[in-house]
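As you look at this complex, bear in mind that one protein chain is not there, while each of the others sits in place.
Here is chain A:
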Amino acid sequence: MSAVERPVEPAAAVRPAEPEPAADARRTPGEGGIWVFILADMTVFALMFGALVLLQADDPARYELGQDHLHVGVGVANTIVLLGSSLAVALAVRHARAGALVPARRLFSVAFGCALLFWALKLYEYTSLGGDGVSARENEFFLYYFSFTGVHLLHVTLGLAGLAGVVRLTRRPALSDHERSLVETGASYWHMVDLLWIVLFALLYLYG
């Protein structure tokens, strides 16, 4: 049988995940404006990272004393929760592009659940620190800790709203090109929330 006559592999026709794009088919996911926002937001967070590095360099012993009050296990758990949510979102985007909206919705719902779990773990850590008598007025370390993780938690909250919107979109029978782009936009924002936490976690819990 020649290559031309060879039948198409049935599994390939129903495979939900999108194949890797060819090298010459470069495209950036989502609406163009989201990348301006993401890169600008990452730059603002870079200033916060710089503030933490300067604080640690100024007084390493005091910084370490502050770190000793944090629950590093909770920080690790939250990092893994966000990484898992990012994987779910990346898989969901591939399903959505392939038109498989039911598994896409399930995966976006998993990511939404992960975001809620992140919120719950953060609330537990804040409450636990409060129980130890620690507040943002304690010293500069905790001022930065509560401010920066609070700003990040605000991003998580906006991400929750975005994920809820994407879950709603994937309830439709099919997506238009614009709706597919909106799904990618929400996904890109969520990945940014994940990568900002990766750096905040390292600088607040491990650095020094």
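Quick note on the criterion: a residue touches a chain if its C-beta (ideal position, glycine included) is under 8 Å from a C-beta of that chain, and two chains touch if they have at least 3 such contacts; residues count from 1.
One rule holds for everything that comes next: contacts and distances are computed from a predicted model.
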Per UniProt, the name of the complex member that is left out, chosen from "Cytochrome C oxidase subunit IV family protein", "Sulfur oxidation protein SoxZ", "ABC3 transporter permease C-terminal domain-containing protein" or "NADH-quinone oxidoreductase subunit H": "Cytochrome C oxidase subunit IV family protein"
Hidden-chain contact residue, picked from the options A:50, A:99 or A:130: A:50
Among A:70, A:89 or A:114, residue touching the chain not depicted: A:89
Candidates A:65, A:80, A:102 or A:158 - the one touching the absent chain: A:80
Positions on chain A where the hidden chain makes contact: 15, 17-21, 25-29, 35, 39, 42-43, 46, 49-50, 53-54, 56-58, 60, 72, 76, 79-80, 83-84, 86-87, 89-91, 93-94, 188, 191-192, 194-195, 198-199, 202-203, 205-208
